[in-house]
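Every protein chain but one is kept in place in this view of the complex.
Lettered A, B, C, D and E in written order, each chain numbered from 1.
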Amino acid sequence: MIVQPGKGAMQTHLKKRIDIVVEAPLLQRVTNQLDRENVSGYSVMPIIAGRGHEGPWTSEGQLGNASQMVAIVCVVDPARVDDLLAATFDLISRQIGHVTVTDVHVVRPQRF
Amino acid sequence: MIVQPGKGAMQTHLKKRIDIVVEAPLLQRVTNQLDRENVSGYSVMPIIAGRGHEGPWTSEGQLGNASQMVAIVCVVDPARVDDLLAATFDLISRQIGHVTVTDVHVVRPQRF
Amino acid sequence: MIVQPGKGAMQTHLKKRIDIVVEAPLLQRVTNQLDRENVSGYSVMPIIAGRGHEGPWTSEGQLGNASQMVAIVCVVDPARVDDLLAATFDLISRQIGHVTVTDVHVVRPQRF
Amino acid sequence: MFQLALQNLLSPMVLFFVLGLFAALARSDLSIPEAVAKLLALYLLLSIGFRGGAELAHHGFTGQMAATMAAGILLSFTTPFIAYALLRATTGLSATDAAAVAAHYGSISAVTFVAVTGMLGQLAIPYDGYLVAVAAAMETPAIFAALWIAPRETPMTRPSESRGLIREIALNGSIVILLGALLIGAITGQRGMVMLKPFIVDSFAGLLCLFLLDMGLITGRGLQQGWRHLSAAVAAFAVVMPLIGGTLAAAAAAAIGLSVGSTAVLMTLAASASYIAVPAAMRLALPAANPSIPLTLSLGITFPFNLLIGIPLYIAIANKIAQ
Amino acid sequence: MFQLALQNLLSPMVLFFVLGLFAALARSDLSIPEAVAKLLALYLLLSIGFRGGAELAHHGFTGQMAATMAAGILLSFTTPFIAYALLRATTGLSATDAAAVAAHYGSISAVTFVAVTGMLGQLAIPYDGYLVAVAAAMETPAIFAALWIAPRETPMTRPSESRGLIREIALNGSIVILLGALLIGAITGQRGMVMLKPFIVDSFAGLLCLFLLDMGLITGRGLQQGWRHLSAAVAAFAVVMPLIGGTLAAAAAAAIGLSVGSTAVLMTLAASASYIAVPAAMRLALPAANPSIPLTLSLGITFPFNLLIGIPLYIAIANKIAQ
Partner (left out) sequence: MFQLALQNLLSPMVLFFVLGLFAALARSDLSIPEAVAKLLALYLLLSIGFRGGAELAHHGFTGQMAATMAAGILLSFTTPFIAYALLRATTGLSATDAAAVAAHYGSISAVTFVAVTGMLGQLAIPYDGYLVAVAAAMETPAIFAALWIAPRETPMTRPSESRGLIREIALNGSIVILLGALLIGAITGQRGMVMLKPFIVDSFAGLLCLFLLDMGLITGRGLQQGWRHLSAAVAAFAVVMPLIGGTLAAAAAAAIGLSVGSTAVLMTLAASASYIAVPAAMRLALPAANPSIPLTLSLGITFPFNLLIGIPLYIAIANKIAQ
């Protein structure tokens, strides 16, 4: 995609953003899996409350992390999506959580 | 969409991700509304600072939540988007906040 | 895009969501840059851990912010994307960080 | 009086507030995490609540207490009408904005309450424990007064929501902790006090310093952002209104016959403006009001005014009029 | 006994718990930030660990200590079998859910441990410092027992993961801080105690109040969400099982010849159910189990039961049976 050719036109490239929402105790398993798949990186973002099939939860005042969720965001090349979904599906399907895939554009494609 | 047919090819399905950014005191009103609309779930994510038409704000050192914003993320079936936008529009339009809708793909469509 | 014409059909409009992930010490430089570009607003979201080319990091127990990342989310008109990418590229390319651009739809286009 | 003002200005508490103010205005990156600020606020409310209760256990229920409670509620409900009239007469604020500001000034600031008790503690002037309950009772009537005043252009959408609103206002965290700790202090009395004294009494001054450092930081940041919302007339209101509220409270205190300390506390409560509970309530009840205006006024002008000038003034006046 | 129960119920700690419970059930927005809750838990564990160690430095290693340790481990490993049998006989819980619940009840609740030491402190009843080590040792055997019991439908995916699991369980934060502080207390003894006393001993009661306020809040919120998972039989289990565990511990304590305080502590440990360490471990080891069931039981029913009724009961019984 070429965004608006002109003075500062920057070439952008299609990548995929994978958002993995999992139970907090499972976080390290998932990131280990991503490490094994040699992704270029990922970011962990907090979720402070939510509701799912089991009802609502909040992190307020909590001592443990058993009932909490976290989000792992990982930008990857489209060619890697399928492998990563397969690799994380094993983990996620047994536990509480879900995965979404979104089209994103980046400026420096070689980073991912 | 079939991402890369092959050994681990996973069938993914189009859903919509709705991001609702609202004032923190309004959070419960919005989630109550989502509950009434019977969405399968949502996640609340913190925003720690920002700027809008009223100027910048930060959560640092704050005692109350009146000047803070939060993000509510809700993955839904495309068929539900319109109802949900209508249902939350009432609330959001009177207050400070905004809503975005993004195409996402998921592996287990029946969850949403 | 007209989502499901019918009783509550709401007209939505294409905008772009720019996600800027940068080192925390750089946050103010980036938001200053966005202010200079006259964006309508932005939201800062926390990242609590991650991994990149330099290896993993976590915010747990940290005293300084030098090794931490934050995410800046900015919804803008598609016509503004190129300028903003150019404006932030200068900053980001010298430091650790990356930028993604995503298509989103909004209900009140004049806000952005 | 001058002596008193100086002693106040040179107290560690006020100096830490000024330090925070300076750091924010100089754009230092000094900051206090939100969780820490909330812990400090919780601690301070719990501490004054519990101590008020323990003091109450000594004295029991009195007619004076009932009278002070009634006076507090009346002050909270009536000052919004004065504030609204004043704002509409002297400033260009819209009816909705004026009503929202009026709610803030009718209600009280728990933090200013903590500050006056800290100052009285330093001067070894006692005050009645039941004033904790009076403070809690003064938080909400002003909100209802303001909703009464405000133009009803934007109807509350659902009855369930307005019921929700009343519950949210009546059971907001600071009221629950103040009254809860008061009750626990009253029940456990001297026995509880002995157990909790090192935490609740001995550490109070230090944690109040840390808290006021944070207040200075957010006041400074608020001023930096908010001053452009303020005309001179609006800013003047934020200094005049506390004096009006304080005067009314002084009259009530004299009529009831309160002690010096209790008179000073009641005056401070009436003179203070909310910036935790009411702002949140206004976002729900009067969404059309601009939230920056009352916040900048109450946090950016009235709070520092009360902390630096108001409180010593109220104590000096209380010294004159009370027995 | 009745006297004891009343004194417990009217202690500031229990009253703050009740305040939190009330606030949550009344849907007040009172809340304690997660970071603060974790600080309070860390402080309390560090404090009882260090004090246990300092006490241990006085007395050294004894046969009684080894016997109590063995008894604790045995209790933790065996009660899950009883709990499982009971659940399968009296409730409709699936085998996996029953195994997960059993793990929670075999293990211990560090918070309940803190509460019983607070109560004993109030009554000036001493207990042996090594019970801190016993508490730490009782955390994990129940988890292995439950994994043994649970149906092996869902195979652990990778050997590396199950190795990881064992490390995670054995080195979870609360065990590390309890045992670490115990060791440091034992090494630095009286010298360390003098240095740390204002922080570790004097502030304990106050911070425990704040912590129990938070426990009340999360218990209340848990109950609001979780009660629909509970049949009457399942809820009854959450009261009966502590009594079974406590009875077994009483027998062991009598056999070993523990003091009144130590008997009460061992009974409380056995009667308590985990809600920090075990829930997280179960999410990894038994993902098919519904996490709401054991959490609602242990936090929503067993913890308040122990706090309000159980602990005074165990102390009263210890008073009868110990020398």
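Criterion: contacts are C-beta pairs under 8 Å (C-beta built on N, C-alpha and C of every residue); 3 or more make two chains touch, one makes a residue touch a chain.
All of these numbers come straight from a predicted model, not from anything done at the bench.
Looking at the complex as a whole, the chain kept out of the display touches C, D, E. Considering D:Ile32, D:Ala102 or D:Leu131, the position touching the chain not shown turns out to be D:Ile32 (whole complex).
Within chain E, the residues in touch with the undisplayed chain are 33-36, 38-39, 42-43, 46, 50, 167-168, 171-173, 176-177, 180-181, 183-184, 187-188, 192, 195-196, 198-200, 202-203. In the full complex, chain D contacts the hidden chain through residues 10-12, 15-16, 19, 22-23, 26-36, 39, 122, 198, 202-203, 205-207, 209-210, 213. Where chain C meets the omitted chain, the residues involved are 23-26, 28-29, 54-67, 90-91, 94-96.
Simple rule for what comes next: only the chains that are shown with their structure count from here on.
Path length between chain C and chain D in the chain contact graph, taken as the least number of steps between touching chains: 2.
For the pair chain A and chain D, chains touching both partners: B, E.
For chain C, the chain with the farthest CA centroid is E.
Although chain D and chain E carry the same sequence, what matters here is overlap: shared residue numbers make up under half of all numbers found at their interface. A centroid comparison over C-alpha atoms places A as the chain most distant from chain D. Chain B and chain E have CA centres that are 38 Å apart.
We define each chain's centre as the mean of its Cα atoms; on that basis chain A and chain B are separated by 16 Å. Residue positions 45-46, 56, 102-103 of chain A are each in touch with at least two other chains. Along chain E, residues 31-34, 36 each make contact with two or more other chains. By the definition given earlier, chain contacts exist for A-B, A-C, A-E, B-C, B-D, D-E.
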